[in-house]
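Every protein chain but one is kept in place in this view of the complex.
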Amino acid sequence: MAVSDRDAAVVPTGAPAPSLETTATTAPGGGRPLAAAPLRGRSEFRYFALRNWKFVVGLGVVLAFFVLALVGPLLTDNTPFEFSGPTDQAPSSEYWFGTTSFGQDVFAQFVYGLRAAFLVGVLGGGIAWLLGAAVGFTAGYRGGWVDDVLNMLTNVVLVIPTLAILIIVAAYINVHSYATEAILIGLTSWPWAARAVRAQTFSLKTREFVDVARLSGRGTRQIITTEIAPNMSSYLLMMFILLFGGAILIGASLDFLGLGPSASMSLGLMMNNAFLSSALLLGTWWWFVPPGLGIIAIVGGLYVMNVGLDEIFNPKLRET
Amino acid sequence: MSLKVDGLTVYYQSLRGDVKAVDGATFEIADGEIMGLAGESGCGKSTLGKSLVRMDARMRYVDGRVELDGKELPVWDDRKMNPYRFKHVSIIPQYALSALNPTRKIGTMATELLASRDIPLNGVVDEFKRRLKIVGLPEDVLERFPIELSGGMKQRVVMVLSSLLDPSLLIADEVTSALDVSTQRAVSELLVEFRDRGFVKSMIVITHDLSVLYQIADTILVMYAGKLAEKAPAETVVHAPAHPYTRMLISSLPEVGVRYAEKRLIGIPGRPPSLLEPPTGCRFKTRCPLAFEKCAEEPPFVEVAPGQAAACWKATA
Amino acid sequence: MWRYLFRKVSIYVVTFVVAVSIDWAIPRFMPGDPIQGLLSRMQAQPQASEELTSFYTEAFGFDVPLWKQYLNFWAALFQGDLGLSITNYPIPVTELIMGALPYTLALLVPAILLSFWAGNKVGALAARRKTLDNTVLPMSYVLTATPQMWLGIILAWVFASSLALFPVSGAYGFALQPEWSVEFARSFLHHWILPFSALFLVAFGGWAIGMRNLIIYELEADYSNYLASLGAPTRLVRKYAYRNALLPQITGLALALGAVVAGAIVVEIVFSYPGLGTLTLNAIENRDYFLIQGIFLFLITGVLIANLVIDIAYVFIDPRTRVGMQGGA
Partner (left out) sequence: MLEGDSLMLNVETCCKSYRVGAFGGGELLAVQNVSFDVHPGEVVSLIGESGSGKSTIGKMILRLLKVTRGNIVFDGVDISTLGGRELKAYYADVQGVFQDPFSSYNPIFKADRVFTMLRSEYFSGLSATDWHAKLEKSLDAVSLNPGDVLGKYPHQLSGGQLQRMLIARALMLDIRLLVADEIISMLDASTRIDVLNLLGDLKSRGLGILFITHDLSLGNYISDKTMILRRGNVVELGATELVFGNPVHPYTKTLLASVPQLHTKWQDVDVTIGAPPAPGNGGGQLVLAEGSLELVEVEPSHFAALDGDGAAP
């Protein structure tokens, strides 16, 4: 346990070396423990952001697909499930992405699927983000038995494979909407975020400005929200992006397994339909290629954007 | 002359431009000399010390020559510098407490390092053990991981390792700052012992603490805002400083025995200039009570008394 | 060190208890009556329905008080009794799972280990080397963002359906029976390559990115600078940095297990590979609850055991866990 008495005669400037606890907080797929120093002012952020191709490209791709998800459905008269045309037709000027074995418009399926992906990503990632931040801040700032209990809870949820628990839950309750699916994903994918926030909070709360705030009569909640959280804003942003991408991937797996809503279209469900209808053998690639590419574009865009952000906030990572 | 530095200029690259951290440093160190390098934070003393061994990624060599034992040191070329490091010029870094690989035993790390430099191990390892004993460490620290050692112990291990190959020049960068008072004295005295035993020929001890230098250094070089201010024997710097900055600095230091109620010390008003765009002329002029018109011109760093050099028009006149 | 392991093990024990409790609680406390839900889905005949209801009630053990149901559940668990499969009645769930398990392990274990090894090597090579970094890194991002099932579908489409280099489904040829023979082994490997590649590639990307970033941090660390100041060749500096960067990656390995297992489930489905994934899909489609619950418990137990193995390995690799918190500045 951390002994908060630091009597060192001269403390060398610079962050303390990460303890074992801190190094353990690795984002799945992200790898490196998140650590970020606040940038000074917004203009400095803008300066580096616009010069970082990873950030610009990632953000651009994500925004482009977001716009497509918004306006896409307006570009077509067809709806995803409607048997509107000829079957198994390759992409053409009429059916931009071709049609399925049932004569459904793949483009319509794709753009509605994008909507579902963004919904699940933002909502699921958002819920996980809120839970992770709440648990992390509380455990890190309070310490003591509160921390012990929350830490145990975090570790338990952390080692249970998310998909396994989702399978069993989704098998019993019928998932009717993407909101339900997103909530389930959010409720199970927060632990690494909580650990990351906890470790950061631990180190930030030993900073003296927290003591100054306490000596100014500030309460715990105020200190967390106005002193600690703002110092982690870059960190919290990156965490959200990773959770966002992760939620999309988990959602796609669930939908592919047929555990998602069956009454509205998603990218995972497209793959499921294509697979079950032997699109592979029929060679109707336009059916199963777009949903995967869509996911890669959004999630990959988010990840690349995140790395860009990381380089913006951590000068050490910038390539010289 | 062991070390000859002539017009060394090294900049630090930052987001806002070059920080002119060391500007035209010219000085010499004699064989067997322990030179203290003092100054406030940001005056360039650490940059000067590091640039003699290894420039880090953000440091940029601009100008100047460095000669060690009559041979030129290629300080501007990281790769060409490698053969000199450790063997001829070595450093005890500021971060000595975290300088050891946390997942390697001290002994393993040392032998791997020596092997990588193609240094035959047989004699050196015994010498390593012998010197560990001299600094008061048991032989079995070789079998331990850095986490098993206290701060003072790690500091000593790094001291012994850095000087193991009897370099001509050893740079000790803030070696006592992170230590407690009692350890501080022991470590400082070890530096002198290293010189006395001939483990190193000459030494640069970088610190912000003039009183430590007074205890162990033969000469003291004071830097201010990237420039050399004064170099003289330690006694002279403390008792008869020539540069107004040195004088004011010395008289602002409290000592055991000096008390507020009896003798009120005063500091130097103002703060050092930014080294991004340092002022022309003397860099101390805005804080100097003696400043006059001529200070708009840069004062040369010249001998003002035998063995005493300073960069001040008033001291020269 | 023992305290470290004790803490870890206690977490796993609690996790196991929680997982078992969830497994027990979900059919009992989820909204709606699971049996009625089951029957309505099976669209059973009215008279069969009554029979089935009593069958399920008994099978779930709903006819005794809750606390007793809970204890019974544990007791059955310790006897290895996870109930009977509904679709494959009356084969015990355990038997079905044990039959599928070797195939899943054959995919998972090599995929996890090889991707970890290769990803770390490549990531370390790429760090601070411009050209490599600019090719490996973008490729790795794309790979980590790829859903495994989709990569599986693409591989199957390109290499199996189109080029006919590999079989499109199954774990071995139709004519064969599992046995220790060269012929079977060859057929097995042939079937194994594609699903393995799908799992391997996605995981590889993640490890490469992680290592690339971690090693940059290590190369900036004080001990790296010190080595370089003493003239150590880049080779030694990178070697040390690599070893130290590997430590958080190993912790990451434990955390990533769940994701890899999830990947294996969906990839198996794509290739109709007779492992736990395909079993899961069948169970979901047929609402074979006992089977789903059994697979759930197996997956979690597997992940917990793997976690424990990693923790023990970690103790051997990182001296700091062995030494504890003594010393230090």
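We just call them A, B and C in the order they show up, numbering each chain from 1.
We adopt the following convention: a residue touches a chain if its C-beta (ideal position, glycine included) is under 8 Å from a C-beta of that chain, and two chains touch if they have at least 3 such contacts.
Note that the structure is a prediction, hence the values are computed from the model and not measured.
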| note | Only one of B:Met153, B:Met203 or B:Cys282 touches the unshown chain, namely B:Met153
| query | Hey, which of A:Trp53, A:Phe83 or A:Phe209 is the one touching the hidden chain? | reply | A:Phe209
| query | Which one, B:Gly17, B:Pro83, B:Gly136 or B:Gly307, makes contact with the chain that was left out? | reply | B:Gly136
| task | List the residues of chain B that touch the chain left out of this view. | result | 40-41, 136, 150, 152-153, 180-186, 188-189, 208-212, 214-215, 238-239, 248-250, 252-261, 264-268, 271
| remark: Residue positions on chain A contacting the omitted chain are 1, 3-11, 13, 38, 40-41, 207-209, 211-218, 227, 230-231, 233
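Simple rule for what comes next: only the chains that are shown with their structure count from here on.
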| field | B-C compared against A-C, more contacting pairs | value | A-C
| remark: chain A to chain B, mean C-alpha position gap in Å, rounds to 49
| Multi-chain contact sites of chain C, meaning residues that touch two or more partners | 247, 320
| Contacts with 2+ other chains: residues of chain B | 95, 98, 178
| Where on chain A does chain C make contact in their complex? | 20, 23-24, 26, 28-33, 152, 155-156, 158-165, 167-169, 171-173, 192, 245, 249-250, 252-253, 256-259, 268, 271, 274-275, 280-281, 283, 285, 288-289, 291-292, 295-296, 298-300, 302-304, 307, 310, 316-317, 319
| request: Under the touch definition given earlier, write down the residues of chain C that touch chain A in their complex. | output: 11-12, 14-15, 18-19, 22-23, 26-27, 30-32, 34, 37, 128, 130, 133, 138, 141-142, 144-151, 153-154, 156-157, 160-162, 168, 206-207, 209-214, 216-217, 220, 247-249, 251-252, 254-259, 261-262, 265-266, 269-270, 280-281, 283-285, 287, 289, 292-293, 295-296, 299-300, 303-304, 307, 320-321
| field | Sites on chain B touched by chain C in the complex | value | 53-54, 56, 81-87, 90-91, 93, 95, 97-105, 112-113, 116-117, 145, 147-151, 154, 158, 161-162, 178
